[in-house]
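The complex is shown incomplete by one protein chain, all other protein chains being positioned as in the whole.
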Amino acid sequence: MVQLLLIGGSASDVLALKVARELGIGVTKLQAKKFPDGEKYVRILDDVKGKDVVVIQSMYRTPDEHLFEYFLLVKALKDLGARKVIGVIPYFAYARQDRRFNPGEAISFQTVTRLIENVGTDELLTIDTHLHRVDDISEVFKIPAQNLSAVPPLTSYVKQNFKLDHPIVIAPDEEAEQWAKIASDILGSEYDVLEKIRLGPDKVEIKTRLLSVRDRDVVIVDDIISTGGTMVETVKILKHYGANKIIAVCSHPLLVGDSLARILDAGAEALIGSDTVPSPVSFVSVAPVIAQALKGML
Amino acid sequence: MVQLLLIGGSASDVLALKVARELGIGVTKLQAKKFPDGEKYVRILDDVKGKDVVVIQSMYRTPDEHLFEYFLLVKALKDLGARKVIGVIPYFAYARQDRRFNPGEAISFQTVTRLIENVGTDELLTIDTHLHRVDDISEVFKIPAQNLSAVPPLTSYVKQNFKLDHPIVIAPDEEAEQWAKIASDILGSEYDVLEKIRLGPDKVEIKTRLLSVRDRDVVIVDDIISTGGTMVETVKILKHYGANKIIAVCSHPLLVGDSLARILDAGAEALIGSDTVPSPVSFVSVAPVIAQALKGML
Amino acid sequence: MVQLLLIGGSASDVLALKVARELGIGVTKLQAKKFPDGEKYVRILDDVKGKDVVVIQSMYRTPDEHLFEYFLLVKALKDLGARKVIGVIPYFAYARQDRRFNPGEAISFQTVTRLIENVGTDELLTIDTHLHRVDDISEVFKIPAQNLSAVPPLTSYVKQNFKLDHPIVIAPDEEAEQWAKIASDILGSEYDVLEKIRLGPDKVEIKTRLLSVRDRDVVIVDDIISTGGTMVETVKILKHYGANKIIAVCSHPLLVGDSLARILDAGAEALIGSDTVPSPVSFVSVAPVIAQALKGML
Partner (left out) sequence: MVQLLLIGGSASDVLALKVARELGIGVTKLQAKKFPDGEKYVRILDDVKGKDVVVIQSMYRTPDEHLFEYFLLVKALKDLGARKVIGVIPYFAYARQDRRFNPGEAISFQTVTRLIENVGTDELLTIDTHLHRVDDISEVFKIPAQNLSAVPPLTSYVKQNFKLDHPIVIAPDEEAEQWAKIASDILGSEYDVLEKIRLGPDKVEIKTRLLSVRDRDVVIVDDIISTGGTMVETVKILKHYGANKIIAVCSHPLLVGDSLARILDAGAEALIGSDTVPSPVSFVSVAPVIAQALKGML
């Protein structure tokens, strides 16, 4: 049987250790540094010849640096004779810019996907990558690719740690409906989606499609919290409609600036995120989800 | 005749303007920004269809970010129908790591060169890229590539701005000999190279090959000043051997930390660099050198 | 009765919200921003005249920026007529440099303490500030000052979340003994301290004073984890001596670079820190400890 090696890039060194623990293996030793002039350096300290190697590297905060380190790693692994390189990019940045919204724009998502392929990645795993115009991530990549989800473990964590009375799951918009559905299944609850209804040239009403949140505990589920605008707004609206306890959940807690404080201040009791982006709210690890998928690939 | 467009990336917006002035054309308008979550965005605001487009983008300080913006630009230009993309990378980072010095190392230079090609660059210009094991940059790239030099304009600047009496040009090491030669030709002077002579297990003597610097004005020429260690050492040694006035010259003044202060404090009267890396010592522009080469490509 | 207002600086906005929830009050609205040229701006949006105001601001990662924002806040509060300003600095940086180890050194700790006083702070609370040469923080400050501890809630968290069999608490060095003692009291366990024994000019043995860790679960307690060197070393030594499960605990998880990965990789099952420094291991909040102390001051 082909032996699986596991490397954690600088952005996901801790997550790689957790995945390795789940798989009952060690991590491949890596020397990674940044020179004073800003150049990166990586050196793989184990023999990778003929092996299948997993490279885990997320793309948060300094996505270009993390991506470039990923390129260095994958290219080096291939040069050193690795049989297959499986890239795991837990938070895949640039997914928003997946088409040309205005003339002359770079389609950043496409640039990233092409480079990831060109550099030698054989298969790819991501977590809750926001796909806007396609149904499946395999339509975006020419290599085999799977989009896993952090929502099941996030929801289980909420279920275990918060006493929620007959809760309802809310998606802040239509694109988050897929995740609200998964969460409601796990909680055994209903879910609904917020919709914008245009009442006039300057007037918009935001409300749930069908259900009332009045006096109910609510779990809001979204994929990314960046500057937190959407989540703050959602919490405020639900509070306005009489929601009781509110727990906010997101896969990728980028948490730019004071977003966490603003979400809590708006009325959320807690924000629960995963460790695709290491953060003060990364209470839930995606390591089991990744480990499960890797087992399925052997 | 094919029309030439000129775009300056974030790292070289000023240099691009100067090249455009040399060529008597304007620069193509670019919208480039960084989102709060760290993602880059670029939009080219002119029509590039069927045109030959020059993209000038240096790789100093945050090389990975500048390189990724370069990828976004070139890929977008090709998608938008540009006929040919000529990349100008005035300071080309990662040239040092051009082979595997220790087992398992990534050969960063190769990763960068391959990605630059894969993303769609048709031809490449660089300035004084340090080539260690090849004679010509065209051996490194599969696309047509030229390595231009900032040493002629740097030397002319020194000649015009400093009264040097019967100067001698010094290369801090063998690899800088090529630039010392060029400079000495322009100054109409001699040149020499510093060599390390091992006198015992712990004893090294550094001295010029042939000529004495005693009571002579000296111009030191090197390609990169990063943390400044080599240049500080060179200035000290030449002072020790009795050099009179010392002018330090470099193509790429990265000037990490307090390197400039240390070089001046060691005894250099001035440090003169080019604008491949915008810095407080970038008194000389490589715009004429780039413009000349671009004219030759039309 | 004097009314207590609570302000969270940029470094501790979330912690301030948690303290406010503990006290059953709201936070005073603050507008804080950084201009493109690097200057900070703060504006207090509530009336503070005649009030006692608590300013919570930690000093992690960019201590000088956080400290300067603290200065802006306290000075403004005093100018605006606040009756009393209570500073809460959960992680107090610069405590290490509390004397002149080499001639000519700045005693940074003293500079910070004097400025905090001069700017108008009336009373001060800190958490586990490392005091090296004094017994009590009140000897360092001219204003009333208390040094609270995160170790009780940290230890309680460990007790509740990890099944430890007959554990022993270990202090990595003599200075951490105070915290090991507190933790062992809460766990109802023994504690011991690692000591360096010099066996020869180049040979040092590190071992526990009295007790064996063989086949025992161990809780290591320290105040700060910066680059993680001490904790990595401690975990390795305890593993070498046959320790079973190891849980590392620290008040201030600065976690520079890859320190967390290195600590886990060395053999720690988990690292548990507090939110004096928001981090991926800040599972424990010091909000109850701060709230309790503030109640005692009213």
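Per-chain residue numbering starts at 1, and chain names A, B and C are given in the order in which the chains are listed.
By definition in this document, contacts are C-beta pairs under 8 Å (C-beta built on N, C-alpha and C of every residue); 3 or more make two chains touch, one makes a residue touch a chain.
Nothing here was measured: the structure is a model prediction, and the numbers come from that model.
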item: For the chain not depicted, the shown chains it touches; value: B, C
item: Among C:Val54, C:Leu73 or C:Ile168, the residue in touch with the chain that has been omitted; value: C:Leu73
item: Contact footprint on subunit B, counting only the chain that is left out; value: 8, 10, 13-14, 16-17, 27, 32, 258, 260-261, 264-265, 275, 278-280, 282-283
item: Residues of subunit C in contact with the chain not shown; value: 35-46, 60-65, 67-69, 71-73, 75-76, 79-80, 93-94, 96-97, 102, 104-108, 110-111, 114-115, 118-119, 226-227, 254, 256-257
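The working rule: only the chains that are shown with their structure count from here on.
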item: Both-way neighbours, i.e. chains that touch subunit C and touch subunit A; value: none
item: Chain whose Cα centroid lies nearest the overall Cα centroid; value: A
item: Intercentroid distance (Cα basis), subunit C paired with subunit B, Å; value: 46
item: Euclidean distance of C-alpha centroids - subunit A vs subunit B, Å; value: 39
item: Sequence positions of subunit C contacting 2 or more other chains; value: none
